[in-house]
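Read the structure below first, then the notes.
Moving on, here comes chain A:
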Amino acid sequence: AEKIVIGAMYPMTGRAGRYGIDSVSAAEIAMNEINAKGGVNGRMIDIIFNDSKANPAYSIKVAKRYITEDKVNFLMGVVSSAVGLAVTEVSKENKVIFVGTDHASTALTTEKFQPYYFRVSNNTYQSAAAAALYAKDIKPWKKYYVIGPDYEYGHRTWEDFWMLLGRQRKDVQLVGQAWPKLFEPDYTPYITAILSAKPDVLVTTFWGGDTVAFIKQALPYKLFDKMKFYNYDGGGNYELLEAMPTGLPKGLVLSARHHLNWPDTKQNKEFVAKFKAQTGRYPSYAAEGAYAGVYFIAEGVRQAGTAEDPDKLVAVMEKIKFKLPEDPEGFMSYMRPIDHQIVQVQAIGETVPDKSFPPATMMLGNWKIFKAEEIIPSVAEIEAARKAVKK
Partner candidate 1 sequence: MILELKDVHAYYGTSHVLFGVSLDVDRGEVICLMGRNGAGKSTTFRTVMGLTPARAGTVLFQGKDVTRLKVHTKARLGIGYVPEDRQIFPELTVRENLDIGRSSGIHRVDGWNIDRIYGLFPVLEKYDRKPGGQLSGGEQQMLTIARTLMGNPELVLLDEPTEGLAPVIVIALKEMILRLKEMGTTILLSEQNVKFAVKVSDRVFIIDNGAIRYSNDIKGFVEDERVQKRYLAV
Partner candidate 2 sequence: MENTRKPPPVLEVRHLSKAFGGLKVTHDVSFAIPPGELSAIIGPNGAGKTTLFNLITGKLVPDGGEVLFKGERIEGQSPADISRKGIGRSFQITSIFKERTVLENVLVSVLSREKKTARLFRRATAHGDAVREAMEILATLSLEGKAGETAGSLPHGDQKRLDIAVALALNPELVMLDEPVAGMSPEERAITVDLIRKIWKEKALTLLFIEHDMDVVFGISEWIRVLNQGVLLAEGTPAEISRNREVITAYLGEEIVE
Partner candidate 3 sequence: MRDDKPGAKYGRDEWAQWGVALVVFAAVPLLGKKHFVNMGNEILVMGLFAMGFNLLYGVTGMLSFGQAAYYGVGAYTVGLLLSKGVAPFWVALPATMAVGGALALVLGPLCIRLSGVYFTMLTLAFAEMVWGIVFKWYDFTGGDNGIQGIPMPEALHSPLRYYYFTLAVVFVSFWLIRRIVDSPFGAVLQSIRENPERTGFIGVKVRRYQLAAMVLSGVFAALAGGLFAGYQHSIHPDMLHWTKSGEVILMSILGGVSSFFGPLMGAGIIVFIEDMIGKYTEFWEIWIGGIMLAIVIFFPRGLIGTFDTWITRWRNHGKHAETAARP
């Protein structure tokens, strides 16, 4: 039978390269697992990859080539939200299903929603909602300072959080904000400004190397003794823990879209072990997203009995429920029909000494778990957001 072809785009160069390359590896693992069991309905999966260069214009070109030349059945991938927004447009025009595995902008599932788009990883709203629930119960956290990269992701991740927290706590106050450029190499003046403002909590919406650089530079200022450090979307990723084998402070409050040591399920352990065995490194969260993406597509094709009829696929994919490495015991991730956003449990932890995933010497622990249904926007909210745009 003919292969099921997936056209994947991930950044493989530049700053986000780590995520892209991990995604590629994980997608290949998932593909091989599925194909080893005989594929889907007897059809093998084939994934082609191309660098997205984290560049919307280039990605559009690649996506179009995938569709016209390579005749892919699905598009998958993309780390940057801006690229996601660009590719979802191609998906819509050509009626080719696009499975988002690692970009968080809420817009894709609300204002810019189109039926051929599905996302199998958390969006910023989910992280922010969990973070607000976490913060609401901590009484001493009153004065907030926010620093994040100056682009939509950085702002939106914060704004959702602040809005949701504000609904539940009236005594919180924003004492300052700073918006350095994405990939800013030097945070020193920002750090001195933060210290002078004396917040209780420093919320950061950095991801990747920016978190690393910020922490390294803030350490000698003893910033982490003076305030809580809170990064609830990308900060808890393994790459940070790994990048700082020495010096990473205890008690940073972090999360990510997938963790190596949570949930403590067989499936998660196996996924992590397999990835490590095949690539020699531990997966960053992006890997699990890509892994989930391939399984999601496989499940869709299995249920629909076709990879060629997008509308039929949409109809079944909207209702998929499946078990992922990041699902705790007794829970299965599922797709929500209204926004094609996967619904998942979120866990936020603190850095604690833990050497089980070397070279990291700290891992997250002291978990707080947030139920999947508590952290998604209500149907009414989504409809309101979509209406606001239409006007």
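Here is the rule we use: a residue touches a chain if its C-beta (ideal position, glycine included) is under 8 Å from a C-beta of that chain, and two chains touch if they have at least 3 such contacts; residues count from 1.
Basis for inclusion: all candidates are chains of the complex that A comes from, given by their letters.
It should be emphasised that the depicted structure is a prediction, and the values quoted were computed from it without experimental measurement.
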item	value
In-complex contact of chain A, chosen from 1, 2 or 3	3
Complex interface listing, chain A residues touching candidate 3	12-13, 21, 24, 48-51, 55-58, 60-62, 64-65, 68-69, 81-82, 85-86, 88-89, 92-93, 105, 107, 112, 150-152
